[in-house]
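Note that one protein chain is taken out, while the other chains of the complex remain in position.
What follows is subunit A.
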Amino acid sequence: MIGVVRTWLRGLPAYLWGGWGAIASLLLLLAGWEFASQWLDPLALPDPRTVLATLHGLLTDGNAWSELAITGRRALSGFALSLGIGSALGMLAGLSMTASMMARPWVTVLVGTPPIGWLVLAMLWFGASDGTPMFTVFVACFPPIFIGAMQGVRTLDGQLREMAQAFALPPLQRLFDLYLPHVLSYLFPAWITALGVSWKVVVMAELLATADGVGAALAVTRSQLDTAGSLAWIVAVVGALLAVEYLLLEPVKREVERWRTLA
């Protein structure tokens, strides 16, 4: 574990340096925004500097951090629940042909049901508690993770499985040396997709169902016609998502999948 943290820290500077291209393209987007804002009414599209100043104000007076923390807690706990249950059930379903065939239509139903539908159900079941956004996030994140885990197990090379049997690998070693490394290459992209979904869904759920969190704050700015405030919250949420994905998940993924890139 300490080793992983150390390699993560050691790889960070080079990784960040490699991110200049991405940063440049983001700055270009910002320039486009600024350009557009010169022609539009500030109520429709305030310029980025006003928005960033608003965000700075929100962050310095301390409100933003607590709202972000509340939203983050809900999104991450729903995501974590999905990650655990979805990965485990998906892998189990992948082990059996029958189970994967049965699970497929269920997952299609889950994917097809709009998150807003789940949200309404969750509001009926859980009221204004944390359970509503958490449940909505859980249901929205579940399908991609479940499918990724199932595909990962199903696509495992039969020859390697036979080899593992011939060398009498005990179940735990089979899990850690054979199944997990292969399945992780399917799971990681699914987890990253699901993380993005969790942030979007949690804000939507909060907007409609709770009295605190970023979504609730957005509802307030909307009712006050405060476009700069709304955009400031959106920038905060997107920034938090980018930070988690590119500073945490992406480097971990690179480390875990080093074998793949060295071919």
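Methods note: a residue touches a chain if its C-beta (ideal position, glycine included) is under 8 Å from a C-beta of that chain, and two chains touch if they have at least 3 such contacts; residues count from 1.
By definition in this document, contacts and distances are computed from a predicted model.
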Protein name as given in UniProt for the chain not displayed, "PadR family transcriptional regulator", "FAD-dependent oxidoreductase", "Cytochrome c oxidase subunit I" or "ATP-binding cassette domain-containing protein": "ATP-binding cassette domain-containing protein"
Options A:178, A:235 or A:249, residue touching the unrepresented chain: A:178
Given A:5, A:24, A:168 or A:225, the one touching the chain that is not displayed: A:168
Contact footprint on subunit A, counting only the chain that is left out: 159-160, 162-163, 165-170, 173, 177-178, 181-182, 259-260, 262-263
